[in-house]
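Note that one protein chain is taken out, while the other chains of the complex remain in position.
Coming up: chain A.
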Amino acid sequence: MVTKNKTTYNLLDAAHAACSHTINIMAALTSDGNITSFQRKGRNRIPYIQGTRQSVQNAQILVSSGVPSLDHVVGNGLPVGSILLIEEDTFGTFSKFILKYFLAEGVACDHPLFLASRDFLPSTFIKQIPVPIKGDSSASGQDSKSDDPMTIAWRYQNMRQVQSIPGSSNSGTHLGHNFDLTQFILPEDLENCDYTLWSEPEENDTPLGNFCNPNYGLLLSKIQKKIAEGQFRVQDEPIKQSILRLAIHSLGSPMWVGCSCDESLDEGVKRDLPKFLLYLRAILRESYALAVITVPSHLFRDNSIIKLCEYQSDMALRLESFAGSSYETNPVFKEYHGLLHIRKLGPVNTLATHVPESLDLAFKLRRKKFVIEKLHLPPELQESAQREQDDISTEKRSGMGCSSSPSSKLDF
């Protein structure tokens, strides 16, 4: 197997090798080439980079996604050098918000940005990124407990309050900000940040790799150029180390249909998209950069495409919006805007993946906050033979919150 690899050594193999030796390279990333697993505590030579934190589990550099509750779900932050794949909701509303938060967090932490999209104009999108809320009052507001002591049912007094917002309990080293969606970034602030936009290939670019649709290769070469120019590679020694945030919107959308497309649309995407992710991951593994990529997975008829994409990324989440679906009016989901499905949490620099507290997650969007919560069902108050929870659990919704079997009734 090894000899075969050596003989047919091309870029693809190099990329494969890069990914299979994840642990080694990641170790190099974190401990400047010293690949021993035992290190003395406190002897850490990674320079502090603004807006980052080191993971306690695997010494990986983490950055915030811009949504603190999302950070908590994926393991306290997004590891640098990884790809987060987001499968868009049908109308793409919430995936755009996540990208906005990701970029806004970059602006707040003074990280360079890279935004690519063929569906909208990146230059208009970047003007709409929100600003952080100053003086976060949301944390103190929740402490107003009812000071009514329970005298009769006093055993309930010390019951733990249900924490539905993950991560709100551990208020230690705080990573990430909350953003106000109604306020856009000031133009002069935007001028001060270092950002690169991509929507149309430039003329003198040469595409990387042999993709069917050259646009994939052109985007890749642009990213590679940016990483090299900005000195984000591991071996580079810039004056001030920073993290490059790559946001790629709607990769594989109708705008990525090649001009010379004779066969079925899925075929072209199936060949190019997973390959793009593989190449990109190989590049990111050796640089101080991370990517959030959204894909319109609802357009892919072939299920294997999204499987391949999930395989080629480090983390994958799927957004399921209630907009326009029957769940919008369902009283069970009254409080939420959609469901968040965790498709993959890959092990990065470790053998075991992060296991979130709960897999039944829902999100809601408020003006000043995008929250991911454990899905709670409201109390059942109506007396009906068929409960609302039952018809959801029958619809093959894997991992839904209601654990009771459909037959069990609330009988007293």
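Assume a residue touches a chain if its C-beta (ideal position, glycine included) is under 8 Å from a C-beta of that chain, and two chains touch if they have at least 3 such contacts; residues count from 1.
Just so it is clear, contacts and distances are computed from a predicted model.
Its record in UniProt calls the unshown chain "Elongator complex protein 5", which is the match among "GPI transamidase component PIG-T", "Beta-adaptin-like protein", "Elongator complex protein 5" or "Small ribosomal subunit protein mS33".
Residue A:258 is the one among A:201, A:258 or A:356 that touches the chain not shown.
Touching the chain that is not shown, out of A:234, A:299, A:345 or A:359: A:299 (per the contact rule at the top). By the touch definition given at the top, chain A reaches the unshown chain through residues 91, 93-94, 118-121, 151-152, 154-156, 159, 253-255, 257-261, 263-266, 296, 298-299, 301, 323-324, 329, 331, 334, 378-379, 381-382, 404, 408, 410.
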